[in-house]
Structure formats: structure tokens, C-alpha cells
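Only one protein chain is missing; all other protein chains are in place.
Then we have subunit A:
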Amino acid sequence: MSSDPRDEIVTHLPALRAFAFSLTRNFALADDMVQDTLVKAWTKINTFEQGTNMRAWLFTILRNTYYSNRRKAGREVSDAEGIFTESLSEKPAHDGRLQMNDFRRAFVQLTDEQREALILVGAQGFSYEEAAETCGVAVGTIKSRVNRARARLAELLELDDNDKLEMTDQATMAVVSGARPSGALG
């Protein structure tokens, strides 16, 4: 009795939805894509190599579905209604980390390719190699997308300025913060 690799698919559903959602920024569209992906994965299971990363395989199917739909539609889906940014519950950040909604608002402004690379590497924990294979591009391409995505996010969130402040010595800091309300001048 060999086990059916398809039994494993269900365990990847939350990740598949999270990936679809970060790509589409739209619940309804994300779930439609997950549904398509499930059907394709089920019927093409013989193209899955046992022992390899099933999550990466499923993500590949999902993203191919997304990009081929996008090509047909001829445009990127936008988060015009703020679905992504507003629909997830805000959890309080007591520890000085960025407010999640600020972060989400910046995140949705990245290109599809940047969001995808960043989610795979930064959140899902794929290696650059796994991410490259999932996206069907060279490892160097993934690396540069991740770097550009981070730089763009930093720019949007103005992390640069905070870091510069942190590196100023304390005396200077005191003068600066005494001289003007922090953040009032850029």
C-alpha cells in the first residue's frame, strides 16, 4: 500500500491560501486560485516528484495560474478597495514595531514579482534556490527581487530615517530631539 501523495495536499491549504492572498491581495480571487490549484494538483499529481517539496510544487501551480490569468486580463490586480490592507484584524504592537496596517499598505505597493519573492524567502522561509525554482527564474533574479522589494519597503516606511537617527550619538540625539519635535521635520 503506497501512500497517495495527494493525502498531503490538505496540510498545505493554509500556506497556499496565504501565498495566494499575498499575491492577489483579494480574498475572493485568492480562493478561486486555490480552487483551480487544487484541481490541477489533483489531476497532475503524477508530475509531482515524490520526496521533493510539495509546498513549492503547489505554489508553482498557483503562481502559474495567477500569472496566466493576469496576462489574459492584461493588467495587475490592484488593491483598489483596500481589501488586503483593511480586512485582516489589527493586532496591537506594544513593542515599537511597525503598525501592521502601515506595513500592509506598503507591501501592496510592491510589484507582484517583488511581493512573491519576498513572501517566499522572507516569510515562508524558502531558500533562494527553492524560491527560484518555484518562480521559474534564476537564483540571481530572486535575490535581486528580494533586495529591491526590501529597499522599496524601507523607502515607503521611511526606515532609513529611523536608522540614521539610531546611529547618531546620544548627545546629538538630545540636541536634535530638544530642538524640534521628533518627526516634524524630515
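Quick note on the criterion: a residue touches a chain if its C-beta (ideal position, glycine included) is under 8 Å from a C-beta of that chain, and two chains touch if they have at least 3 such contacts; residues count from 1.
Criterion: contacts and distances are computed from a predicted model.
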Legend entry - UniProt protein name of the chain not shown, from "Anti-sigma factor NepR domain-containing protein", "Oxidoreductase", "Carbon-monoxide dehydrogenase large subunit" or "Tripartite tricarboxylate transporter substrate binding protein": "Anti-sigma factor NepR domain-containing protein"
Inset, instruction - Touching the absent chain in the whole complex: find that residue among A:Val34, A:Leu62 or A:Ala131. - result: A:Val34
Inset, instruction - Touching the hidden chain in the full complex, which residues of subunit A are there? Just list them. - result: 1-6, 9-10, 13-15, 17-18, 21-22, 31, 34-35, 38-39, 42, 45-46, 88-89, 91, 97-98, 100, 103-104, 107, 118-119, 122-124, 150, 153-154, 159-160, 163, 167
